[in-house]
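Only one protein chain is missing; all other protein chains are in place.
The block that comes next holds chain A.
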Amino acid sequence: MSAGRLAQAGLVALCALPALLSVGRLWLGVADPADYLTRQSGWWALTWLIATLTVSPLAVLLHAPRLIAFRRTLGLTAFAYASAHLSVYVAQVAPTPSVLLDDLVGSPYIVAGFAAWLMLLPLAVTSSKYWMKRLGRSWARLHRLVYPALMLGCLHYLWLTKSDYREPALLTAIATLLLAWRIWRWQRRHRAGSVT
C-alpha cells in the first residue's frame, strides 16, 4: 500500500471515529438519545465542513498540493454527518407532519439548517472523478456552494443557541477566517490579472 493510500485509509478511520464513539456512548446509555444524537451529529457535521475548507489554505501555506487529495473524504464525511443530523430530525417530526409546518414557520434556524444540507447534496453527488470530468469547469463553480452552506451552518448553530455562545462563536470565527482568506486571495489574483 502506498503512503498516500495508507494516509487515506487513516483519514477514513478518523472520520468514522466520532460516529463510532457516539454509538458506543448511546449503547452505554444517555439521558435523552434524541438530543444526544442531534447535538453530536450537528456539531460534527459543521466541524468536518470546516476541516474540509482548511485543506486548500493548508496546501498553499505548507506548499503541499498533495493535501488536496484529502478534501473529498472530508467533504463527504461532513455530508454524512449532516445527513445523520437531518435524519434524527425527520424521525422526530415524521409521525406528526403538522409539526414540520410549526417548525418551518416558527423556527427559522431549522430552515437555515435544511437549506445548508440541500446545498451540500449536489456537491456530494458530484464528488466523483466521473462528475468532475463530465462537468469540467462548471464543477468548480458548482462546488462554490460549499461557502453559503458553511455560512448557513454557522447561522443555524448560532440561531438555536440559547445563551452559551462559546462553541458556536468559535466555530463561526474559524469559518469566517477561512472564507476571508479565500476572498483575500481572489481579490489579489483579480488585481494581478487586471494589471497585466
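Operating definition for what follows: a contact is a pair of C-beta atoms (placed from the backbone, for glycine too) under 8 Å apart; a residue touches a chain by one contact, two chains touch by 3 or more; residues count from 1.
Everything that follows uses one rule, which is that contacts and distances are computed from a predicted model.
Participant: Quick one: the chain not pictured, UniProt calls it what, "Protein-methionine-sulfoxide reductase catalytic subunit MsrP", "Peptide ABC transporter permease", "Proteasome subunit beta" or "Na+/H+ antiporter subunit C"?
Facilitator: Its UniProt record gives the name "Protein-methionine-sulfoxide reductase catalytic subunit MsrP".
Participant: Write down which of A:17, A:91, A:118 or A:140 is the residue touching the left-out chain.
Facilitator: Missing-chain contact among the listed residues: A:91.
Participant: Determine which one of A:5, A:63 or A:162 touches the chain that has been left out.
Facilitator: In the full complex, the listed residue that touches the missing chain is A:162.
Participant: Among A:31, A:61 or A:192, which one touches the chain that has been omitted from the display?
Facilitator: That would be A:31, which touches the missing chain.
Participant: Applying the definition given at the start, please give the residues of chain A touching the unseen chain.
Facilitator: Given the touch definition above, chain A has residues 28-35, 91-93, 95-96, 99, 102-103, 105-109, 159-160, 162-164 touching the missing chain.
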